[in-house]
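Structure in structure tokens, see below.
As you look at this complex, bear in mind that one protein chain is not there, while each of the others sits in place.
Right, subunit A next:
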Amino acid sequence: MTLVCVKDLHKSFGDLEVLKGVDLDVAPGEVVAIIGRSGSGKSTLLRCLNQLEQHDGGNIEIAGQRLDAEAMAPSELSRNVGMVFQSFNLFPHKTVGENVMLAPVVVRGVNKQEASRVAREVLDKVGMLEKFDAYPAQLSGGQQQRVAIARALAMKPKVLLCDEVTSALDPELVGEVLLVLEALAEEGMTLILVTHEMKFAHDVADRVVFMHHGRIHEQGDPKTLFNHPRTPELRQFISAVR
């Protein structure tokens, strides 16, 4: 059974072909780490999965829902796919609690009490419950990112996409965010992460996907992939990031 099914995905920006036929199946509960050089198409792949970019060719199916060339209503898509960004993108004019409650109330029509209950639950999960009434500007980067994760979780997505979620953080703040993601993975959340954290990919991911020039160049379980890379490109990439 697959939750996310990508077949022969193509995407170009003008003359530049960024994705040149990507196939990827993700099972429920699986944690997939996508690695690769910048410009290899990994972020574009992620953005196609939630229609922040519209793909030009191929198929994407998530939980039986097909994403066609025609954009799906955002509210439909948000039932299946959540996303966390590199730059957090919290709403600066709203408190932590309001950030988390906004979409359930506005999009799903959940009443305020129920939304508040869910918000407290997910904020507790990421260890940010005591900051319920704080504003994003009063939080550290790591704390903001944890709130952003809680905000995504409040919509109860089936798969959570994480786009370099620790890249904008000071080194000492990376750990707290990775711990939250690790806990989610253990709970059985399906995660697709674009990441530069090789140790995290190695320790937490079920599968690592190496992208190169718009294609999946090599993939496999992390231990094999990192210890015995088959292709020279992956070998070079691993030695460069270590």
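Throughout what follows, a residue touches a chain if its C-beta (ideal position, glycine included) is under 8 Å from a C-beta of that chain, and two chains touch if they have at least 3 such contacts; residues count from 1.
Quick note on the criterion: contacts and distances are computed from a predicted model.
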item	value
Per UniProt, the name of the complex member that is left out, chosen from "Ubiquinone biosynthesis accessory factor UbiT", "4Fe-4S dicluster domain-containing protein", "Non-heme iron oxygenase ferredoxin subunit" or "ABC transporter permease"	"ABC transporter permease"
Residue touching the undisplayed chain, where the options are A:54, A:75 or A:167	A:75
Given A:41, A:136 or A:214, the one touching the chain that is not displayed	A:136
Residues of subunit A (touch criterion as defined above) contacting the omitted chain	50, 52, 73-79, 81-83, 85, 87, 89-93, 102-103, 106-108, 135-138, 148, 151-152, 155
